[in-house]
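Dropping the structure in here first, questions after.
And now, subunit A:
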Amino acid sequence: MYQDVIIAGFGGQGVMLIGNVLAYAAMEQGLNVTYMPVYGVEMRGGTANCTVVISDEEIGSPIIYHPKTLIIMNQPSLEKFQPRLVEKGLLIVNSSIVDESLVDKEKYYALAIPVNKIADELGDIRMANMVALGVWVGATKAVELDMVMKSMEKHMSSLKKQVVENNKKALLEGYKIGSGE
Partner candidate 1 sequence: MSEVQEKQVFSLPKCMKDVPTHFCPGCHHGIIHRLVAQTIDDLNLQDTSICIGSVGCSVFIYDYIDVDTVEAPHGRAPAVATGVKRARPENFVFAYQGDGDLAAIGLSEIVHCANRGERVTIIFVNNTVYGMTGGQMAPTTLVGQKTTTSPYGRRESKEGYPLKMAEMLAFLEGTAFSARVAVNNIKNIIKAKKALKKAFLVQLEGLGFGFVEVLSACPTNWHMTPLEANERVEREMMEYFPLGIYKDKLKDKK
Partner candidate 2 sequence: MDKNRERMLVKGNEAIAIGALDAGVECYFAYPITPQSDIPEYLSRELVKLGGEFVQAESELASINMVLGAAACGKRAMTSSSSPGISLKQEGISYMAGSELPAVIVNITRGGPGLGGIQPSQGDYFQATRGGGHGDYRTMVLAPSTCQECYDLTIEAFDLAFKYRNPVLILGDAILGQMKEPITRWKQRTIDPNEANEWKLTGKKGREQRILKSLFLGDGEMEEHNMKLWKKYKSMEQDLKWEEFSVEDAEVVAVAFGSIGRIAKSSARKLREMGYKVGVFRPITLFPFPYEPLRKLAMSGKRFITIENNTGQMVEDVKLALCGVTDTEFFANMPGKVSTPEDFIEPIKKMF
């Protein structure tokens, strides 16, 4: 089993958080995993992306030029990473703010999901990242949903219980979409 993903967006969209949540879940599931963050120079509002590699074998590179899957949270990230995705690779795009017409649906297995809108309807637009992660987990089944839930609880332990519950809902909502339910 081998899977990799580049998660990219604006700083502040929580792409690093879902990268961490995913990596931790994979570890808890007994898999090998690497998480590699890349920051823009700015602390807020800049671009941010991270790469997560998951495998049941030893992992070589934590950095991938041609990823198998992408989670794209904003327009600049689409422009930067779409051409690098492997053919037929999974391309999850935040269609709430990304121009869907630029998504190459012929070449890639593209899921244009309005994750901002979905999160907003669930009560907080800031949970868009969790919706996107849910879609990815649903579509790849690379890690178990339960593990991701547990990992989320750990990463959000400082937040109010209700906030965590809401985020779980967001994750689940995305998972359903990703699984094609």
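To be clear about the criterion, a contact is a pair of C-beta atoms (placed from the backbone, for glycine too) under 8 Å apart; a residue touches a chain by one contact, two chains touch by 3 or more; residues count from 1.
For anyone wondering why these and not others, all candidates are chains of the complex that A comes from, given by their letters.
All values reported here derive from a predicted model rather than from experimental measurement.
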{"item": "Interface partner of subunit A in the complex, by touch - 1 or 2", "value": "2"}
{"item": "Complex contact set, residues of subunit A against candidate 2", "value": "20, 23-24, 27, 30-38, 56, 58-66"}
